[in-house]
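Mind having a look at this structure? Questions to follow.
One chain of protein is taken out of this complex; the other chains stay put.
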Amino acid sequence: MANPKKILNDPKKVVAEMIDGLVLANDGRVRKLPDHAAIVRTDLPDSKVALLIGGGSGHEPLFHGFVGRNMGDGAACGQVFAAPAPDIIYEAAKAVHRGKGILFLYGNYAGDNMNFDIAAEMLEDDGIDVRTVRVTDDVAAAPPERTHDRRGIAGDIYMIKIVGGAASELDTLDEVERVARKAVANVRSIGVAVAAGSIPETGKLTFELADDEIEIGMGAHGEAGVARQKMKSADAVADELLQKLLSDLPFKAGDEVALLINNLGATTMMEMLIVNRRIRQILEREGIKVHRSDVGTWLTVQEMAGFSVTLMRLDDELKHYLDMPAESLGYSRM
Amino acid sequence: MANPKKILNDPKKVVAEMIDGLVLANDGRVRKLPDHAAIVRTDLPDSKVALLIGGGSGHEPLFHGFVGRNMGDGAACGQVFAAPAPDIIYEAAKAVHRGKGILFLYGNYAGDNMNFDIAAEMLEDDGIDVRTVRVTDDVAAAPPERTHDRRGIAGDIYMIKIVGGAASELDTLDEVERVARKAVANVRSIGVAVAAGSIPETGKLTFELADDEIEIGMGAHGEAGVARQKMKSADAVADELLQKLLSDLPFKAGDEVALLINNLGATTMMEMLIVNRRIRQILEREGIKVHRSDVGTWLTVQEMAGFSVTLMRLDDELKHYLDMPAESLGYSRM
Amino acid sequence: MADTLDLKASTDMLRTVSRSVIDQTDVLTDADLAIGDGDHGIGMRRGFEGALESLDATPPDSIENALKAVGTAILSKTGGAAGAIFGTLFRAGSKPLAGRDRLDGEGFAAFLETGLEAVLKRGGVTEGQKTMIDAIAPAARAARTSSGEGLPATVAAAAAASLEGVEATKNMIATTGKARSLGERSLGHPDPGAISVSLILKAMQDFTAKA
Partner (left out) sequence: MADTLDLKASTDMLRTVSRSVIDQTDVLTDADLAIGDGDHGIGMRRGFEGALESLDATPPDSIENALKAVGTAILSKTGGAAGAIFGTLFRAGSKPLAGRDRLDGEGFAAFLETGLEAVLKRGGVTEGQKTMIDAIAPAARAARTSSGEGLPATVAAAAAASLEGVEATKNMIATTGKARSLGERSLGHPDPGAISVSLILKAMQDFTAKA
């Protein structure tokens, strides 16, 4: 297996250098906390419910590239594929807090859960109201009766978009939390991997796949999926992913959904658009209406090749927040 | 060299299926012409100067993903890495024309030039005013005294953004052409490749690089660059690219620029942000002010790994058009 | 070995040419991989598949229109530089055949000459820049010289000249197209478009030799 080939300086410093570059790429819209790997909006209104996002680095532009107007107010950044430490989360939370409480929104992983929980306890000691909503969209990770055991993958993108909008418009933490819980209850994703990514500091690919193999349900750090298979056609892959997604919520005729196809890193947009074509044929056949589509590169796993498909069932309220304009390095909409 | 591993159906049908998927991903904002591989806005105002873009496919989201409000009005799509045929361009042009003439904006390649020229002659026979501006930003392709021999690479992105804005606001083809010529005179790019991409139908990588080699100045179809080198640090790569860019226009102290870093396909955003950090250090040292940054994936070369750096010198007029809101599948800004 | 071809035979020749280029897809792609972007073979295949379809769908009513139909198919199906160039070659080259119901040596030479002229104008390059022109220009000259010796001899002379032209492109440094930036690295490799010219003429030579 060939060595991952990357243009880097010191592999031990990738996160620090990446964050510096990210702040500069934001043209003044965000800043880094002086002593912590956290990103905070510079244009935070004086009073709002705060939305803090975050997680391990290496998934750029998620999470720290999703800080901005109607998106996250701040992000706590861990090392590559490692949840941020409690002190980073704590300081980021203090920096975004505007007196109306803070929603923690992040993917459901043991590391993130524990580190964010420790920070939440520290903040509660300070008298700050913190609520936590964990994204659990990966249907490959656990059966439907154990959604609390599911990983957060590309559903993060719609979650941040919706909760970012809600946290701009709604006045109380209760209300923002309510919208976030509704959104997470209605979002489902599943991925497929074609080739592995690597962690810069180890220089090692996180898994191995034969030249003719794919893995359905691969997680966002190379965690095992549900099935390793021989390479098959785009239509066959789309059919399998959609079958697993649709039967899960389940999505049914008459539902309105948002559809997101996320590049895990090195897959071509051509492939994703070809897959999109098939997905739309299936949804049409099932009587499911697509309110909105997003096809692009948001939650990456370094140079992993593959993609995931996310469906979120919408009502008028979720549509409203999903369709709000938003601005951030990694995701902007008019 | 391992075989390119892609999730596709029939490799001969990639462009047709990609276009179907692309139209669906636009949620009604664009349509495909019934008999031609061309994309046209569905919400075109009744009267405006028309902007037609286009080129070979395989570079998604460019070009056909750049059709939308304040972006291209339509795009003519060729096969993978092959300029669109004149009849596609002709039909796309007819579909976007709103009585005020058409600007053709595309990258400077023999194939594009000839096919667009043939179409322009056909349109002139019909009495339609057509102007052509070719993007020639790749400093690796020819020395400064022969800019007309230079290839168009990621400068396309800023060109479409600016000319798309100008074509929405300005009333005459003359004026839009003037802005486009000013913009192209002020934009410079250079790329670096780390690994090759492949054409789906041939399944062959378009060039070979040793495991420890990079190529500075690689073109957007794998055309040779200016130097093949041993892998070096991100800072050293940035230094070399910037040296070649800055000395070319030349950019000098006091200039205000837009800075765009474009992923050729499989490079991580982490790498690009680390490079961005160094580029900003250099620009700061040179007294060049960055008005606006863009770091992302827009002009790809299938699964090629590498990136390019684009600088555009701005005046107030160019800033105005660059900063306008815009909406398209591949590029949106609030 | 007939000295001239009628409409039916001319059309059959174009069919044979099409199939023969399609058969060589990989050769052309590999040539383009070496100094271009690796799509010349599949581009020419698209064009000549289109030509076959067109000739079958609407059997041409004149030799001029048979050549033009091939050019139109290439122009609209191949894309890229080759689509414009080879499309132009056949479309413009068809014009001197207007009103003629047999293809003879003189008509064939006129086809190449007129096509070449249009191609030179369209592409803005001259001989020596390592393009298909370096195969088609010597072919046109050779055809003119032998145009009095009957169609088979004319075509054979053109084919032979084009092959020499292909060889000659190996010693040229590309100054246009995708190979341009290779500079000296393009030395030793033949030009893909020139190879296409030689394949087309070779197929015509084989056909006229047997017809």
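A few remarks follow.
Residue numbering begins at 1 within each chain, and the chains themselves are lettered A, B and C in the order written.
Keep this in mind: a residue touches a chain if its C-beta (ideal position, glycine included) is under 8 Å from a C-beta of that chain, and two chains touch if they have at least 3 such contacts.
Everything quoted here is computed from the prediction, not taken from an experiment.
Listed by label, the shown chains that the missing chain touches in the whole complex are A.
Only one of the listed residues, A:R181, A:K204, A:K252 or A:K289, touches the absent chain: A:K204.
Within the complete assembly, A:H221 is the residue of A:H221, A:K244 or A:R333 that touches the hidden chain.
Set against the missing chain, the residues A:A141, A:I162 or A:A193 yield one that touches it, A:A141. Only one residue in the set A:A16, A:L44 or A:A85 touches the chain that does not appear here, and it is A:A85. Although one chain is hidden here, its contacts on chain A can still be listed: residues 56, 78-88, 109-111, 114-115, 117-118, 140-142, 149, 151, 199, 201-202, 204, 206-207, 217, 219, 221-226.
The definition used in the following text is that only the chains that are shown with their structure count from here on.
Removing chain A from consideration leaves the other chains joined as one piece by touching. The chain occupying the central position, as judged from C-alpha centroids, is B. Distances between chain centres, each the mean of the C-alpha atoms, put C farthest from chain A.
Separating the CA-averaged centres of chain A and chain B is a span of 28 Å. Distance from the chain B centre to the chain C centre is 32 Å, each centre being the mean of its Cα atoms. Taking the mean of the C-alpha atoms as each chain's centre, chain A and chain C sit 54 Å apart. For chain B, no residue reaches two or more other chains under the stated contact definition.
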